[in-house]
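With one protein chain held back, the other chains of the complex are shown just where they sit.
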Amino acid sequence: MIEIKNLVVEIEGNRILNGLDLTVADGEVAAIMGPNGSGKSTLSYVIAGKEDYEVLDGEILLDGENLLELEAYERASKGVFLAFQYPLEIPGVATMSFLKAILNAQRKAREEEELTTPDFLRLVRGAAEKLEINQEMLKRALNVGFSGGEKKRMEILQMALLQPKFCILDETDSGLDIDALRIVSEGVNALRDEKRAFLVITHYQRLLNHIVPDTVHVMSKGRIVRSGGKELALELEASGYAEYSTEAA
Amino acid sequence: MPAVQETIERVRTLDVDQYKYGFETELEVDKAPKGLNEDIVRLISAKKGEPEWMTEWRLDAYRRWVTLREPTWARVNYPPIDYQDLHYYAAPKKNAAPKSLDEVDPEILRTYEKLGIPLREQEILAGVEPSRRVAVDAVFDSVSVVTTFKEELRRAGVIFCPISEAIREYPELVKKYLGTVVPVSDNYFATLNSAVFTDGSFVYVPEGVRCPMELSTYFRINERNTGQFERTLIIADKGSYVSYLEGCTAPARDENQLHAAVVELIALDDAEIKYSTVQNWYPGDIEGKGGVYNFVTKRGDCRGRNSKISWTQVETGSAITWKYPSCILRGDNSQGEFYSIAISNGYQQVDSGTKMIHLGRNTTSRIISKGIAAGRSENTYRGLVSAHRRASGTRNFTNCDSLLIGDRCGAHTVPYIESKNASAIFEHEATTSKISDDQMFYCLQRGLDEEEAIALIVNGFVKDVLQQLPMEFAVEAQKLISISLEGSVG
């Protein structure tokens, strides 16, 4: 379970999150929607532990443990996974070597045995197939020269391999065509179970047709201003964010 | 590509001197005798009615100059200059301190008219776009003949006048800033200039003032065997803004004319100076005979926090260009920019570029240089980007592209990139290429003739820089580019 309490965050003196409260229970898929600039991406970065953000107040608890005291890589090993809106390209690092490095780093942090090469290969191949990622892509440098859809699928592949407790999908639908959206969503849905929690950040309702949320939260001016069930997303699709933007302004 | 080849052939045979500003103006002049010595320096100072401190400043510069050697590191070749065979002062006789335009020699007015430089305020006011007014300081050989819109500028608190007048009228400002960006002994030509400069412009924009119009100086070398040594000093006080334009031409002459200017810019906290140049001195003829030797030291000092200095230059003239408009990014968060188009044709030699010296934190700079070499010319970009130890968080982006038209010319790139700070991020890229056959064919297929096509492609090549020029200058510059490549461009 992830609990965010009264989170106040600034960047270079500008307040982005302003007393945000949010709880996502085990097995729950929560969607956060909101107008541009409402602080959605900041929230995902702060949970994942990006520097440059000043947390002035509040806490983020994962199963009762305060994440704010941990470095980004430590949070990752505790089971926090952020699927980036813009996954980074790393020239010179083959995708396979990268996957192996991150899997083993997390296993090491959890004092688990490192995977043997055959086990690792089996694991990757199985997961890659489901996401329609071919072997050729795995041989190339990570995300270098990948299309938008390929990059997003690569994020989901990492999510599938790492088996995190809490997954944040930051605008994962941006830049995806309908086929890629389907593949990505199926990948995410396959990972849903009673233990794993998801936070799906999106501007549009479209993604939520594929990844059906349990709860929907509307974010504006750095806090949650409304919460409801999946029908709230449809309502927003019809009415737009205008009311929240003006209310906030 | 036969079409390109044909064009190239034509450039070889055509007179590159399509120089339309090559006429001469007949005037009675007051000239100093040839040669340079302490007496000449005193004479110049006396002609300008300068105070004692200024005379001493000049003499000090002269004494240093005689100990210096002419620099040889640039990629330019020219026969030794006989500095004793030049006049260091020449002034139109009838110009003894005109009170208004009516007192200016009509010949001079006609000259500027022919050059397309508006000197009559009422004419400008009657123009189509009265909002885009430009104040002009017209410098003819060694003296400023007229400065327009002075009164209106004065009401806004902006001082815009010949530097000789500033030395008399605003000695405190001049003393405070002159020589603080380009020290007297900075280099051979700057030191020479410090000793013998005759005129140029002075601008002071007071705190918080946005200068109400573009300021411009128009330089014209007319007299034979006369060096032109102008000096420009622009100070933008805290939070002010000024855009300044500089243009230059000279008559076509067989012998070489010497031009050694110094420009100093100072931007205090939050101030911005935009300095644009269209340099079109006489480039010499097809044989490489004649033309202006242009040895110029231009430097801006971003002295204050958040200040910005932007240089834009279109260099098409001169037989030799030796010029590196630079920025010292002293204030934290200050910004420097250098946008340059350098076109060389005939036997022209260009060695030009910039220096971006990052001293303050979070300073940024951007260099966009476009060099086009045609005929038998040499075109060199030479630039320095440096980050000092405390200049954390600095950024530079440099892009230098060169285009060669014909195989008798040379295009060279000599960048120096020096970083002493790990957090400084510098990116430099440079390319050299020719106009692609595919581009040419595409244009021809669409109905352009080869010269139009080259003009179109070259203008596209330099577009990033042209966009930096004030509107009316950009149009002028575009025409100039076509003229400079005449024969190859049309």
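Couple of notes before you dig in:
For clarity, chains are labelled A and B in written order, and residue numbers in each chain start from 1.
By our rule, a residue touches a chain if its C-beta (ideal position, glycine included) is under 8 Å from a C-beta of that chain, and two chains touch if they have at least 3 such contacts.
Criterion: contacts and distances are computed from a predicted model.
A single chain of the complex does not appear, and UniProt lists its protein name as "Fe-S cluster assembly protein SufD", one of "Fe-S cluster assembly protein SufD", "Energy-coupling factor transporter transmembrane protein EcfT", "Dihydroorotase" or "Aspartate carbamoyltransferase".
Among the residues A:50, A:140 or A:192, only A:50 touches the chain that is left out of the figure.
Across the entire complex, the residue among A:30, A:43, A:67 or A:82 in touch with the chain not shown is A:82. Within the full complex, the residue among B:59, B:86 or B:414 touching the omitted chain is B:414. If you put the missing chain back, the residues of chain B touching it would be 69, 71-73, 187, 324, 355, 382, 384, 402, 404-434. Counting the whole complex, the residues of chain A in touch with the unshown chain are 48-51, 71-73, 75-77, 80-82, 84, 87-88, 90-93, 98, 101-102, 105-106, 109, 141, 158, 162.
Rule of thumb we're sticking to: only the chains that are shown with their structure count from here on.
Spacing of chain A relative to chain B, judged by their CA centroids, is 55 angstrom.
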